[in-house]
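Every protein chain but one is kept in place in this view of the complex.
And now, chain A:
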Amino acid sequence: MEMRRFMSWTDEDFPSSVVSMALATRTDRRPSMTRTLWDSSVGKKTIMAVSGLVMLGYLVVHMLGNLKIFFGSDEFNHYAHWLRTLGEPFLHYEWALWIVRVVLVAAVVLHAVSAYQLSRRDLRARPTAYVHRKARSSYATRTMRYGGVILALFIVWHILDLTTGTVHSGGFQSGHPYQNVLDTFSTWYGNVIYIVAVLALGLHVQHGFWSAAQTLGVGSATRDRVLKTLANVLAVVLTAGFVSVPVAVMTGVVS
């Protein structure tokens, strides 16, 4: 009875346009989860966080693998060969490597496209700069965009240098990565490009890892110190680990 009275009151007192608008809103279907993620700034940040963590996980393994260079050419070359036979006999030769490559390319593309679109949105949202300017955020935070571009360019050079050998300085020999690495780090520009990129990586990871935690909703006031420390440790360990290789070649520790 109560319900009936309420309904009739609604019908009489509201213009039909209001009622139909309410109905239209109620029948409006929400877009799928993928669509919601891609269309939202928060969703795109989630895509950036996940793809960034995938790349970060790869980099930790890559850095540890690089350190094998300190155990001599046999062990380093053998490790490189093992990467190609990984997963055999279930997987064919080099399939594991290609799976990793496909996942990484997907991560790089999603990360870069999201970053580009979010940056466009951010710049549009603040079209007029303040006359009185102050730089307050940390260096790592302010250089995320430039750092990302540096890293993207580096990845292209790095693959052309040590995977395909297209722009390699010495005679590139497939299957002899130890010698190829020595060749690259025997040139001044090889060292400069590599070290600049690795420093950019350290800064990118320092802000990026902590940011990813916030975007994924893992951070909290009590966990903040742990996450910031973890970000700093990751940044320093990755930078030191990667830089140690060109430094070792330059100083003759690895020859």
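Simple rule for what comes next: contacts are C-beta pairs under 8 Å (C-beta built on N, C-alpha and C of every residue); 3 or more make two chains touch, one makes a residue touch a chain; residues count from 1.
Basically, contacts and distances are computed from a predicted model.
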Quiz item: Quick one: the chain not pictured, UniProt calls it what, "Succinate dehydrogenase and fumarate reductase iron-sulfur protein", "Transporter", "ATP synthase subunit b" or "Aspartyl/glutamyl-tRNA(Asn/Gln) amidotransferase subunit C"?
Solution: "Succinate dehydrogenase and fumarate reductase iron-sulfur protein"
Exercise. Identify the residue among A:L37, A:A96, A:V113 or A:L182 that touches the chain left out of the display.
Key: A:L37
Quiz item: Residue-wise, where is chain A in contact with the chain that is not depicted?
Solution: 29-30, 32-33, 36-37, 39-46, 118, 121-134, 136-137, 141-142, 144, 207, 210-211, 213-221, 224
